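Quick one: structure below, then a few questions.
Just one protein chain is left out here, and the rest sit where they should.
Every chain is named by a letter (A, B and C) in the order it is written, and numbering of its residues begins at 1.
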Amino acid sequence: MALTNDPREAARGRADNEAAQGTALVTSPARIEIPDSAPSDDDLLAPFGMEEHPTGGFHGLLEVIPTKADLVIDLIRANSLWPLLSGLSCCAIEMMSTATSKNDIDRFGMFPFRASPRQADVLIVAGTLTTKMAGPLVRLWEQMPEPKWCVAMGTCTTSGGRFKRSYSVVQGVDRVMPVDVYVPGCPPRPEGLIYGLLKLRELVMARRGQWRTYVDRGPQRVAWEGDVR
Amino acid sequence: MRLLVERFPETARDLWTDEDTVEVQLPRDAVVETLRTLRDDPEFGFFMLADAAAVDYGIGHHFEVVYHLFSDRHPAWLRVRVPVERANPRTPSVTSLWTGAMFHEREMYDMMGIVFEGNRDLRRIYMSPDYRSFPQRKDFLLPDDAADSSAAGVNPLERPETWDLTTFSRELTSSAATYPPPDTQVDVPAEAYPHGQESADKSRPA
Amino acid sequence: MTAVDPETRIPDPIDLDRGEEARLRAAAGLAPPSAAAGSEYAGFELVGVPDRPLQTEREREMYTLEEGEMLLNMGPQHPSTHGVLRLVVKIRGEMVTDLDPVFGYLHRGIEKLCENATYTTVLTYVDPMDYLASMHNEHAPAIAFEKLFGIQAPRRAEYIRALVVELNRVFSHGLMIGFLALDMGGLTPILYSFINRDDVVELLAAISGQRMLFNFFRVGGVNWDVNDEFLSRLGTWHGTVMKSIGDNEKLITENEIFKGRTRGMGILSGKQAIAYGVTGPNLRASGVPFDVRKAHPYSIYDELEFDVITQQSGDVYARYLQRIDEIKQSLHLIDQIMDKMPHGPVQAQVPGIIRPKPGRAYGAVESPRGLYSVYAISDGGPTPYRFRMRDPSFISLQVMPMLMPGHLIADTMAIMASLDPVMGGVDK
Partner (left out) sequence: MDFSLLLGLGRFVLATTLLLLLTIPTAFVVIQLELKVIALMQLRLGPNRVGPRGLFQSTIHGFKVLAKEDTVPDQADRATFTLAPWMVYMAAAMSMLVIPFAPGFVAADFNIGVVYFFAILGLSVVGLLVAGWSSYNKYSLLGGLRSAAQMVSYEIPLTLSVVGVVLLTGSLSFSQIIAHQLAHGWNVWWQLLGFPIFFIASTAEINRAPFDLVEADSEIVAGPFTEYSGMRFGFFFFAEYVALFIMSAILVTLFFGGYLAPWPFPAQLGGFIGILYGLLWFFAKTYFFIFVAIWMRTTLPRIRVDQLMGVAWKVLLPLSLINLFLTAIAVVAFKL
């Protein structure tokens, strides 16, 4: 029997097949008689611009509404990323420099540095993370509402950097919390951080950011205590 | 310097000088009285405590508390070295002379485990209160050094278990002023000592 | 490494319900979290008391609450604590009755790392300490190591050192003015300060190659000679620097609200300042003319003409004016240095791995925050045996518990900003 995409043909075919082979366990019900004059699916779907795709499934005009709504939300989110006003160390000064007159990230809608984590979208971890600070930082991250993103700024934050051997430094912030964008440099120039934040915008628009996986995994406490060596 | 010899013939030892520093060694018992004289006597006038640091001369040797003093009457810094026993690291506090010695002494206690008698706020300043090592002692090895040394595989790191309440009930009983008790503190497990000692114990400077 | 038995370990209290936490605490011999006497909302007031027996006399005094008092925990993440400083403030209404600074949230163990690094590498490790004065951070170890090693930097190198150090002082003081205004609610001065700061760091990047952690000093000299880009940028900057400083002065100095909030606020007398070990502009604002550049002239400061500026009142406003005056003085010093700079090499002949003779050396410089000193002990090896740094802002913060009682919460910010602590230096 030839493979077909038409459900009506398939139904007929299956019934014929079963009848011929005698494999139908119960007597098949009365055959579905579909008069040829009845409108086909194609006719019904035509006003909505729907058509079958060669590999299966349908595409059409109204599809725009749910899919493109997501796009709009992503665009809105990408253009309004409020960082948390939080700096750990040297990089914090360059982070502030990113917001000042010369390198103005307010252009991208990232300016109001919110003081409260409840109102922030991006946590820029700027500076060396020590074991004593790891707990408060993770708590800050958990206090931020979804969707949220994390940018690790500077080598100390991405890997421990020059303090990697130290007894009190966490060797990379990704040991205690998820990170979306890593910005290298010690500290990165403001232009570097802006580049990282623009990369983050791309992530947000492609909806590939950390918060998505975070949601998929379900909210979970990140074990930070056992992670450091 | 001559003044020092004249005024403290018994206590001052090991006098030494270079172009801008005068160095003197004092015994532990006389340090407060001598420093008080140095501060208040108009001939000396060392009114400012510039620095207070602790030095570890390695296992088997002693600690040393070093005070740097500044005077507007003398053209040199005065360095006062006070040896402290390693087994019983106690020395009198100078917070009665300079209130600002408080943080210096807290830092020395945190990093070296030297207990300052008479300091009313002697607790850890950098590490978490329940941290149980003294990182700047010479027998506290950084990870890479530990890998190089014969004590390889022993990790002297201790993480702060901030919420681990059981450690407090075990370690702390009544008086917490000397917490953690200095004589029970061992950074590297005891079996690592016979081999680890050589790499940690560097030759003492002259 | 403490192996914590998962069976006996008490889990994170935020995962527990209150009854269970109380039971576990009772089993561990700890006081229940809401054990305050009487008041219905006692648990709320006591949030902030450490979860452990109080250790010292001072701590017990701090964390014992009287009727009507409450603990407020500022930091380590708070918009105006200049990094990760944590202040536990005991308040009665808006009035601060006691204050306990808690450090260590940025403790990176730099001293220990330096003891495991060669003399040349040490100069890179100290950069991120006081990250607004990296040049000063490198200057003191360079002086101490040169004493240990018994060499002298060439005169041109000393002039270049003094030049970059004064440039660093200008932007550091400028930022302090901006942060002080920001902590008092003024939004604009910090941006004007940063314009100046960006100019200076680009200037220093032209000579050293890095914007913030310059790594410019070497034992026995400096890394590079001045170049054309540096000189042209210096000329441009010198023409415009007083504009951004002047803009800030116009915004702040005669502002009635600013004066009302800073005059007579946090008065530190000269005697107290010396007893507490406060140095630098904070000490000079209290009327004590102590400046390491005059008291123990290092580098070429004995050849330059400058006065030790002091203010008399010792309040927040005096500390602000002191910074403004010192900026102008630094510009004056930069002029002199550029006039007098001799020709010659910028780096003495030193071996690749330096092994000084055993000995001890003390090097002190005047950083924007005060006396910054290094005490280095050599045992003849390639690494310092002991490397100790005295950071001025660490010691300056001691006056906070003394200054604060009787002031309001808002003054905490003003007084702290006027002391100008940098947490990288405080926590090392």
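Methods note: a contact is a pair of C-beta atoms (placed from the backbone, for glycine too) under 8 Å apart; a residue touches a chain by one contact, two chains touch by 3 or more.
Worth saying up front: this structure is predicted, and the values here are computed from it rather than measured.
I'd like the shown chains that the missing chain touches, ordered by label.
A, C
Among C:T188, C:N223 or C:T253, exactly one should touch the missing chain; which is it?
Per the contact definition at the top, the residue touching the missing chain is C:T188.
Considering the whole complex, which of C:R261, C:R369 or C:R388 touches the chain not shown?
Of these options, the touching residue for the absent chain is C:R261.
So that we can see where the missing chain sits, which residues of chain A does it touch?
73, 76-77, 79-80, 85, 100-101, 104, 106-109, 111-112, 114-116, 118-119, 121, 143, 145-147
Write the list of chain C residues that the hidden chain touches.
Touch set of chain C with respect to the missing chain: 44, 47, 70, 72-73, 78-80, 94, 181-188, 191-192, 195, 251-252, 255, 257-258, 260-261, 408-413.
By definition in this document, only the chains that are shown with their structure count from here on.
How far is the middle of chain B from the middle of chain C, if each middle is the mean of its Cα atoms, in Å?
So the centroids are 23 Å from each other.
With chain centres defined as C-alpha means, what is the inter-centre distance between chain A and chain B in Å?
52
If you look at chain A, which of its residues touch at least two other chains?
Within chain A, residues 132, 165-168 contact more than one other chain.
Using the touch definition from the top, which residues of chain B touch two or more other chains?
Within chain B, the residues that touch at least two other chains are 126-128, 135, 140, 142, 144, 155, 157, 159, 161.
Help me check something: in the complex, which residues belonging to chain B touch chain C?
Interface residues on chain B, with respect to chain C: 18, 20-21, 23, 47-51, 53, 55-56, 66, 68, 70, 72, 75, 77, 79, 98-104, 107, 111, 120-130, 132, 135-136, 140, 142, 144-145, 155, 157-159, 161, 163-169, 172, 176-177, 179, 202-206.
Under the stated contact criterion, what part of chain B meets chain A in this complex?
126-128, 133, 135, 140, 142-144, 155, 157, 159-162
Would you tell me which residues of chain A are touching chain C in their complex?
Its residues touching chain C are 85-90, 92-94, 96-97, 100-102, 115, 117, 127-128, 130, 132-133, 136-137, 140, 162-163, 165-169, 186-187, 189, 221.
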